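One protein chain is absent from this view; the other protein chains keep their places.
On to chain A.
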Amino acid sequence: MSLDKDTVRKIANLARLEVRDDELNHLAGELSNILQFVEQLAEVNTDGVAPMTSVAHMELPRRADEVTDGGYPDKVLANAPERNDGFFLVPKVVE
């Protein structure tokens, strides 16, 4: 499978990455190479083999329903470029 410029532009947009037009061809080539590399796996017959979801031989760890965290708004907001009254401030987003 190979990717064209438009697909790369769309993927970049979905990932909120700014990519210049003159970079698109190069990136399309690189991404296509990655896909082709992974596609080699398709040569292996996996009929009747259950998908391996993890290499960890363990069950999903669970925790009890107790309040053990939170209560430190200053820490949460410490990296906020802008804050006011305990809120994060971001450029206005209205749908």
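Here is the rule we use: contacts are C-beta pairs under 8 Å (C-beta built on N, C-alpha and C of every residue); 3 or more make two chains touch, one makes a residue touch a chain; residues count from 1.
Following the convention adopted for this analysis, contacts and distances are computed from a predicted model.
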- Note on the structure: From the options "Aspartyl/glutamyl-tRNA(Asn/Gln) amidotransferase subunit B", "Molybdopterin synthase subunit MoaD", "Sarcosine oxidase subunit delta" or "Extracellular solute-binding protein", the chain left out of the display has the UniProt protein name "Aspartyl/glutamyl-tRNA(Asn/Gln) amidotransferase subunit B"
- Query: Thinking of the whole complex, not just what is shown, which of A:Met1, A:Leu41 or A:Val93 touches the missing chain?
  - Reply: A:Val93
- Message: For chain A, which positions touch the chain that isn't shown here?
- Response: 10, 13-14, 16, 53-54, 56, 58-71, 73, 75-77, 82, 84-95
